[in-house]
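I have a structure here, written as structure tokens, and I will follow up with some questions on it.
Every protein chain but one is kept in place in this view of the complex.
Think of it as A, B and C in the order they're written, each chain with its own count starting at 1.
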Amino acid sequence: MSEFVQHIINGLASGTIYALVALGYTMVYGVLKLINFAHGDVMMVGVYVGYATSRQLERDTSQSFFGVTLIFLVAMMTCAALGFFIERFAYRPLREKPKLTALITAIGVSFFLSYSFQVETVVGGLTLLPGAAPKAFPEIIKPTEWLVIGDRDIVIWNWQVISIGIAAVLMTGLQYLVFKTRFGMAMRAVSFDHRTAGLMGIPVDKVISFTFMLGSALAAGAGILYAIKDTLVQPLMGVTLGLKAFVAAVIGGIGHVPGAVVGALALGLVEEFVVGYGSSTWRDAVAFGFLILVLLVRPEGIFGRMTAEKV
Amino acid sequence: MNGVLKGLLPFAVAIPLLWLAQFLTKDTPFLVILSLTVGVNITLAVSLNIVNGMTGQFSIGHAGFMAVGAYIAGVVSKMTSVYGISFLPEGVSDQVLYVVSLLAGASSAALFGFLVGLPSLRLKGDYLAIVTLGFGEIIRVFVQNTELFGKALGLSGVPQRTSLFSCFFVVVVVVVVARRIAASSHGRALLAIREDEVAAEAMGVNTTAYKVRAFVVASFFAGLAGGVFAHYQSIVAPSSFTYVKSMEIVVMVVAGGLGSTTGAIIAAVVLTLLPEALRSLFLNITGDGSIAQRVEQIRMPIYGLLLVIIMLVRPQGLFGTQEIWQVWPFRKRAKPASTTPGAP
Amino acid sequence: MSRAEPTLAQKTSSASVRPEREPLLEVADLHVSYGAITALTGAALTVGKGEIVALIGANGAGKTSTLRAVSGMLKPKQGRITLDGAPIAGKKSHELVPLGMAHAPEGRGIFLNLSVDENLTLGAYLRKDKEGIERDRQHAFEMFPRLLERRDQRAGTLSGGEQQMLSVGRALMSRPRLLLLDEPSLGLAPQVIEKIFSILKTINQSGVSILLVEQNAHLALGLCHYAYVLETGAVVMQGTGKELLASDEIRKAYLGE
Partner (left out) sequence: MSSAAPTGTGAGVSNNGGAATLLRVQDATMQFGGLTALTTFCLEVKAGDLQGLIGPNGAGKTTAFNVMTGVYRPTSGDIIVDGERVNGHLPHQVNRAGLARTFQNIRLFKDLSALDNIKVACLADDRPASSMFSRTRVNALRKQGNFVGARTLDAWGNYLDWWRALLTTSGFRADEERITERATRLLEVMGLQHRKDELARNLPYGEQRRLEISRALATSPKVLLLDEPAAGMNTREKSELMILIRKIRDDFKLGVLLIEHDMKLVMGICERITVLDHGETIASGTPAEVKNDKKVIEAYLGVESKELQA
């Protein structure tokens, strides 16, 4: 029983990280109806920026509250800028083109990001691009046991609490932004119909840019949380994690904010149980199996609504 | 019967030429290996073009089918090579077993193509793309966990039976098949699905059946390519069939022009040889291996950038939906090419 | 004309001459095309200040395209559009809202995923005066009490007529000088149409100029001060509502007599 509870806790903790990445997918899909394949890679860039920032700081500073906040902020801001550029120069020119064009572009951006980070580039002693070798993310948050129940029957780690906490705060914030603010209303309007949204005086391009930036910043935050747990950072991490987050978003019904969270938690739990009671090597296959199953049975996801093509 | 003989004409021309090529290159192993890589890539690109280019479905898991073909063909070949066929001379027996294992691999891949084609009945565009990608990953994870396929280390000791001749014979077959499909009412049905699925369906095209058939044919040839690959690499490892391999093929198809068989061939040749050429160029100029090595590393980001730039500047790729002989300078009055790939 | 039903022109006695007004919207030589398909070939019209102008014509004549080009939803290939003397052709729709343009688009353009209240708030997206917005919202609810009953419901649950009311109410929230309406009567029951049209009249009397695209020729011509008939992308006939109502050509255009 206690093992079961432990798995649930672990599953939820990793699920929250998927959820943060999945929210970015869902938001971008919401406003653009585009699956931003590069989202996971933006997250990877964020992790590297966080890594670089923490290496610049003194060990003590990087573990202080100030240091951790700084690391998160720098990574999130860099990714927001990256998201802005990707949208502005790769996606916006193709907005009125067939969807396939944008899809191929997104795949191209993803490929470019994940593989350019594998090319080690050192200019004047400064490492610009890190190379393919996995790096250990500094322990900016020292793992400690936050709560131990019984004779180590159930252990809850501080990073689990922190990531669930941060995720909860960010998700609540996002929910607030989307549903309670003027800007959120504009986002939802753009998501429903960007032409009509323009008629309301909503600057559609700006809303889409901002959504991209927000999603990318969230991804960076999630990436660092993930890296703290997994500690290994490598350029292809974004592809796998990104795809899983995408799976979560689709399971929840892409374009649906709470759906993404539910999907992500479900995926986190399923994976945890497969690893806990099965074998960890099957972990990645499970996510995709789950996805294919959901798409075949209910392609619109758990919360999504199907839209029929007009003839 | 006369018609069938005419239909076999390309092979009658190709076979002697291929023999000649094999004979001429027998002392240049480097060239042969390079050519085999080119041949496998052409087969993959031309077959993927049937799904992505002609039918307008976007598959990004082609390496998965290649993996199925490679592993099944490899296993069959390994198991049968112990026995051989007693009443045949050894060389002939080997070749027969080679063909049998290739066909086994290709058929298994085709079966998987059928299974993956089924979701395409309900899913479109990006969702289908993800499913094909997911399928490719599942295959890889499955292989990594199966004793029979050598787990993560891969399948080693597959007999080296691929020759220049057999590899390019497969290329000739896939090209002829692709072109003949395109020139028949079936190809037109596929193109119609790409252009407008609703209209195609309304004009009596059984879009469901055609989409699945496109997947089956394409994965059959991907499996064949996998088998050929397995029989010259002799080691089949899961790392050869990742998402990256699938993307490489996608880049070739997109760059050549979605729907253009000759475009896919040219893109496959160029994109396979260019990195090699650059590598040896740098090696000769600088005499320094490290820069040459970086060519290989830089190849991938450049592929990504290439996709983005093609989509922004020339979304129809090199030839658009046309074949090389339809395009200037071979034809005086070139029609304005399309500006959009795939269905609207 | 075989049937002797009295037309509006015969009932009312006022002169059917277009009164001189200062122009608010001027459109000249407007060309619009979608790919190979040409929608407008040199359409021209004027909406005076305080005027209701109707645009009628068969399906595919280019009525909706005219509205879209005016409100910046699509870029005209060629042509001049001026709002109060300032050229606006080619501007994006969100840049035109602050200039006093409001467009209730074809198919009502309601954000079905948002609540009635949120739809109205979006109409005032660019306005900062909270009290003014609140007053206008109350005004919209007074005009359409049905919307007040449903203010917190998702707009997707509204009936067609209620959605149309919301569309008009929302367009007014930006305090426009020029209101573009695309087929406000589409798919509505006659009583609802009548209600909406009488409200349009009130709105106009409060000083808003209206450019109305309408299939229901009787209603449109009865309401408007001036009307244009569009055919295959160009104006083929124009006149005051009364003139056109009295015209055989209109019956011909609509019933093929």
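Just so it is clear, contacts are C-beta pairs under 8 Å (C-beta built on N, C-alpha and C of every residue); 3 or more make two chains touch, one makes a residue touch a chain.
Since this is a predicted model, take the numbers as computed values, not measurements.
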Exercise for the section: Sort through B:78, B:122 or B:188 and give me the one touching the missing partner chain. Expected result: B:188
Completion exercise
Full-complex touch with the removed chain, picking from B:18, B:110, B:155 or B:205, is B:205
Exercise for the section: Have a look at C:38, C:82 or C:153 and name the one touching the chain we're not showing. Expected result: C:38
Exercise for the section: Please give every residue of chain B in contact with the chain that is not shown. Expected result: 2-4, 6-8, 177, 180-181, 183-186, 188-189, 191-192, 195-196, 198-209, 213, 320-321, 335-336, 338, 344
Practice task
In the full complex, which bits of chain C touch the chain not displayed? Write them out.
Solution key: 2-3, 8, 11-12, 35-39, 58-60, 183, 185-187, 189-190, 193-194, 197-198, 201, 215-220, 222-223, 232, 251-257
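Going forward, only the chains that are shown with their structure count from here on.
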Practice task
Specify the contact topology among the chains shown, as one of line, ring, star, complete or other.
Solution key: line
Practice task
Averaging the CA atoms per chain, pick out the one whose centre lands closest to the mean of every protein CA shown.
Solution key: A
Completion exercise
Distance between the CA centroids of chain A and chain B (whole Å) is 33
Problem - Inter-chain centre distance, chain B versus chain C - centres from mean C-alpha coordinates, in Å - result: 56
Practice task
Please report how many Å separate the Cα centroid of chain A from that of chain C, as a whole number.
Solution key: 45
Practice task
Enumerate the residues of chain B that touch no fewer than two other chains.
Solution key: none
Handout entry: Junction residues of chain A, two or more chains touched
Key = none
Completion exercise
Contacts from chain A onto chain C in the complex sit at residues 182, 185-186, 188-189, 191-193, 195-204
Fill in the blank from the handout: Contacts from chain B onto chain A in the complex sit at residues 56, 58, 60, 119, 122-123, 125-127, 129-131, 133-135, 137-138, 141-142, 144-145, 198, 243, 247, 250, 254, 294, 297-298, 300-301, 303-308, 310-312, 315, 340-344
Problem - chain B-facing residues of chain A, complex - result: 34-35, 90, 93-94, 97-105, 107-116, 118-119, 239, 243, 246-247, 250, 279, 281-282, 284-285, 287-289, 291-292, 295-296, 299, 309, 311
